[in-house]
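Let me give you the structure first, and then I'll get to my questions.
Left out: one protein chain. Kept in place: all the others.
By letter and in written order, the chains are A, B and C; residue numbering begins at 1 in each of them.
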Amino acid sequence: MTRVSRDGQGNAALESFLSPLVLYLACALGAAGVFLALPRRAKGVQPIGGLIAAVAGGLAVLGLTAANIADRPNIYFYIFAVVALGGALRVITHQRPVYAALFFILTIIATAGLFLLLSAEFMAFALIIVYAGAILITYLFVIMLATQAPTEDAMEGLADYDIEAREPLAATVVGFVLLAVLSTMVFRGLGQVTPRGDATSGDEIVAMMPGRVETVLRREGVLQSGERVALDGETGRPLIDVKARTITLASGTDATRLVPWPPSLTARNVEGVGLALIGRHPGTIEIAGVILLMAMLGAVVLSRKQVQLDEAEKSRQARTLAQSMTANGAAGPGAIRGGGVA
Amino acid sequence: MSATFDPLMVTIAQAGAPAPMAGATLAHYLFVSAVMFALGLIGFLTRRNLIIMFLCTELMFQAAGIALIAFSRFHLNHTGETFVIFVLTVAAAEAAMALALVVLLFRRRESLDAEQWDEMSG
Amino acid sequence: MAQSILILLIVVPLAFAAFLAWMPRKHAPAIALMGTSLAALLGVYTALIFDWNLSGRFQLENTVQWLPSLGVALQVGVDGVSLLLVLLTLLLGPICVLCSVTAIRERIKTYYGWLLVLQAAMTGVFVARDLILFYVCFEFTLVPMFILISLYGSTNRRRAAIKFFLYTFTGSIIALAGLVYVAWFAAGRALPGSSGWTFDLDILMRAAAELPPSTQAWVLGALLLGFAVKVPLFPLHTWLPLAHTEAPTAGSVILAGVLLKLGTYGIFRLAIPFAPAAFAEYAPMLAGLSIVGILYGGLICWVQTDVKKLVAYSSVAHLGFCVLGMTAGNEIGLTGSVLYMINHGLSTGALFLLIGMIYERYHTRDMAKLGGLAARMPVWSTFMVFFVMASVGLPGLNGFISEVMCLLGAFQASDNWGSGAWGSVADAMPGATPGLLGPWYAAIAGVGMIIAAMYLLQLTGKVVWGPLVEPTGHGHGGRDHGGHGLGGHDSAEHSTAAASHAGGHGAGGADASHTATSDKPHLPTDLTPREIGILVPLAVLCLALGLYPKPVLYAIDGSVAQTANLIREAGALKARPAGSPQVEPAPVEGAPAESDGKASAMAEEAAGSVAAGDAVTGGPGR
Partner (left out) sequence: MTATELSTFTLTLASLVQESGHAAPAHSEPAAGGMATLLVPVFTLLGTVLCGLFAAFKVKSKLPAWTTVLLLAASFAAIVYTYATGQGTTSPVIAHGFDWISITWGEFGSAGHGHGIAANFSFYVDALTLLWMLFVTGLGTLIALYASEYMSHDVGAGYCRFFAAFNLFVFSMSCLVMADNFLLLYLGWEGVGLCSYLLIGYFYKKPSAVAAAKKAFIVNRIGDLGLALGVFLIYVQFGSVEYKAVFAEAGRYIDAARAGHFDQIPWQVQLIPLLLMVGAFGKSAQLPLYVWLPDAMEGPTPVSALIHAATMVTAGVYLVARSYPLFLCSETALPVVAWVGTLTALLAATIGMAQFDIKRIMAYSTVSQLGYMFAGLGVLTSTGAAFHVLTHAFFKALLFLCCGAVMHGFAGQLDLRKLSGVWKIPGWKVVSVGMLIGCANLSGFPLTPGFFSKDMILAEAFVTPGMAAIGWLLLLTAGLTAYYTFRVFFRVFVGPVEYEPGDELHAHDDHGHDGHAEAHGTVHGHGDSHGHSAATGNHGHAGHFHPHAPGWAINTVLAILATLSIVAAGLYFMGDHGGWAANMVHHSTAALPPAPADHAAESGAGHAHGSFLGMDPHAVMYYVSAVVGFIGIGVAFWLHFAGRTTAATSRADALVPKLGAVARAAQHKWYVDEIYDFLLVKPLWVLSHIFHLIDALLVDGLVDFAGWVPRTVGKVIRPAQSGLLHGYAIGMAGGLAVLLLIVLLAVT
């Protein structure tokens, strides 16, 4: 599939995470599995494919864990990952769109779990609310709206285009080559990446919130009545030193004292996201707002538009019409027009 | 992330006081992300139902989201999360627009088959 | 005013074009006429404030910064040569508007608007002192011309327009490569007086002098490819007859009068100064091509049956003389060449006008269907013979001086060209001007003078003289009844008939046929005062230039002497390598892609039938 890189360092990085052999073997296996699992008319192949794919996924993930047993993630990671990927597999393999959508919800929820594992609580719940709550419901609506009336010859009321995958081999090959290449690159590069922040870097926001600091200190019993977090004379900022982990308290007019950072005083995820969003990336919010507005307008415009049959459809229908007319003894469009007059 | 495996943890969240995350842990998440992306891609390429194709794009969004959040956690900042919000927004907008279009298209051809639409054929 | 007069010359037509777009369509011709006339008046004013004693120097210069970081500026200025060409352009402006009044009856706002834009672009080319401005205007002439041809031409107009556009566009893209290379080279040199990129022609010329000879050859090749298509030089000429034939009258006039001159002007203004040594080296080859064009084009004219095509091919031959004079590289040849640009614009422009007048009356350009019009249209015939003679190069009219100077320039051998047998002219006789070519060039090209007489007299012999032939359905009962005994009375009889005709009596068949073939206003048999009015200025100028060319000669002598010196110095500096590579311009053209109208037409039909079907069924699928 892909050649193992000759670069020692990159190779080493790759080896340190996962044996290339395992990776590529898993990819090949996964490709075969997914290929088999994709929707097809033949019954019974899909479960086998799913199984193979699962084995391949397990092989890769376990290989990954085995190589880094010290840094293995939480058990929940495995649970959520299996659920998420399994759901994803079903999304793409299930022949019924409704079920695909439901499996997608499963994937979303599992992903939200992963987010929780990554201490992104806000994002996890936002994901569930937005995706599972809103977007997927829309999808379900549309699926309901846009399902053909079942005809007799159709398989279990399924549309033609849902029954069979299109060019499954090419797609899986492309997909898994991409996966292999991407993983290789990710693993190679990961050895050189170092974390930017440290454990305290999230606490910066706390320094901007003297009221919250006072509440925590009061709960801890450090803050005495009459005391407040001291403010800098010049800038007016609260004298909270995140790095030195000290807080200056002022009582009365000028008496100040230094207290250590209480352990329970930590920034919450929501606070962090809020600060990052507003403080660092205000443009993102603006753009997101504009996009949403546009989407709303677009949706309104689109849904208001009267649907016209397009030319091809018109001609198709005209043909059918003409055929039926010729069958009745009239000939050609002139006859149609004549009929129109009549 | 704590180095010890504690199955009795009350909360599944590893939040609290976030400790630095190891590169190898990150690798797990990224791999999951990559696999999900690949699955989404394969789905997009193989399924002919317009709605499922859009679902597959959503899958790819999710994959990107996982990677972003994992990196966010790894670097101990919130930039990645911020961008996931952005991704969410785009996904929502896309869903609104795309689904509206799908409905329109469906009404024209009475079909959700993507292969019905080949006007750009040369 | 004086400082920005040149910019004003560009802006005025544009402003009027915009104004025209706002006004109701019935006023369009009047506004266009006002615009072009105002521009022409400004042109006269320019000529008045221009210091003709220093005609070799660029004057009335003005610079408007445009993109200073890239060195692009709207830089304008004129010397004698440019100003004369600007004046020619401005003169043809009102004439083109006037000649279209009756010919163009549909979409007139579009027509006159683009006509004005075209004039602005052409003026821009001649006044530009900045490469970018030059090129932008040079290319922008294509758009209005394309529209004029493709919307207002005759039957085959789309093909002609697309071919014209693609052909000349391909050429000028290659020219752009050469021009940009020179600019890049100059930017790399960063000569004193320039900082980084600049497109100032003066600076570029000075910088280009340092181009190594081999590079010069490439630059010359690129530039010539672009300009030669426009001229057009022999193998690159095939767009011209087609475009001329299909274009409306005003389009043909502008095409012949000005657009072709853009090519020769480009060679004179850019190709020679940018690559003088290469020009000196390849001049014989270029001259060879132009001579082939002269003879070949002339002979093709001889067997044409389409009047307009004949004149179009004659342009190929005539411009051959122009390029020949330029390749001579000496003062006389260059002077002749520049004069030729102006003269050809006057005489051939007038010929196209005359043919347009005939076309408007008879709706044919076929020489087999027209003949002996002298009996029917004496005034038209007089002008026709006059301009044909100007075109033939009759001494006393404008064509002669330029033609003879081109040939005389070509006749004079250089010292280093392999014609030593003819003697080193410069040493022997101080009066002569050594050039790049030799006597044989002039002798062979001179045969073109004979051929010119052959085909142009063929034209007059068929159309003007001879027994009266008119297309069926025109004139007073088909074939003339003269020639048998009553012949001698014909002219008098017809002139009275024409008068009564114009007076509104209407001669039965003629009237009926006119209304039957078109709803255009009925034109009298002979020329109207309007038509005479647009021909007279051209005729007067032809005569004036033929009899007293001295002011014009002195207006261009400075520039010409500079260019000739440039060539001479460059030619003297370089060592002549043997077996130098050939820069033969290859024919490049993107043939027009016929839009596949069939399918859409079918679809429309189907849709139509569906619409009809809707009426029957109450709308299917709804």
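Following the convention adopted for this analysis, a residue touches a chain if its C-beta (ideal position, glycine included) is under 8 Å from a C-beta of that chain, and two chains touch if they have at least 3 such contacts.
Please read all numbers here as calculations on a predicted model, not as lab measurements.
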*Of the chains that are displayed, which are in contact with the missing one across the whole complex?*
A, B, C
*Which residue, C:65, C:214 or C:565, contacts the hidden chain when the whole complex is considered?*
C:565
*Full-complex contact with the absent chain, from A:177, A:259 or A:291*: A:177
_Residue among C:16, C:134, C:152 or C:167 touching the omitted chain_ = C:167
*Missing-chain contacts mapped onto subunit B*: 41, 44-45, 48, 53, 114-115, 117-122
*By the contact definition given up top, give the residues of subunit A that touch the hidden chain.*
2-3, 5-7, 10, 166-167, 170-171, 174-175, 177-178, 181-182, 184-185
*Tell me where the left-out chain touches subunit C, residue by residue.*
163, 166-167, 235, 237-239, 296, 299-300, 302-304, 331-332, 335, 372, 374-375, 378, 385, 389, 394-396, 400-401, 404-405, 407-408, 411-413, 422-423, 425, 428-433, 439, 442-443, 446-447, 449-450, 453-454, 457-458, 461, 464-468, 480, 482-492, 495, 547-550, 553-554, 557-558, 560-561, 564-565, 587-593
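Basically, only the chains that are shown with their structure count from here on.
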_Length of the line joining the C-alpha centres of subunit A and subunit B, rounded to whole Å_ = 2
*subunit A: which residues touch two or more other chains?*
309, 313
*Mind pulling the subunit C residues that touch 2 or more other chains?*
none
*Of subunit B, residues touching subunit A in the complex*: 1, 3, 5, 7, 9, 12-32, 34-43, 45-49, 51-52, 54-56, 58-59, 62, 65-66, 69-70, 72-79, 81-86, 88-97, 99-104, 106-115
_Partner subunit B, residues of subunit A touching it in the complex_ = 16-18, 30, 34, 38-39, 57, 60-61, 64-65, 67-68, 70-77, 81, 84-85, 88-89, 91-92, 97, 100-101, 104, 107-108, 111, 113-123, 126-127, 130-131, 134-135, 138-139, 142-143, 145-146, 148, 159-162, 165-168, 170-172, 174-176, 178-179, 182-183, 186-187, 190-191, 193, 195-199, 201-202, 266, 269, 272-273, 275-277, 280-281, 284, 287-288, 291-292, 294-296, 298-299, 302-303, 305, 307, 309-310, 313
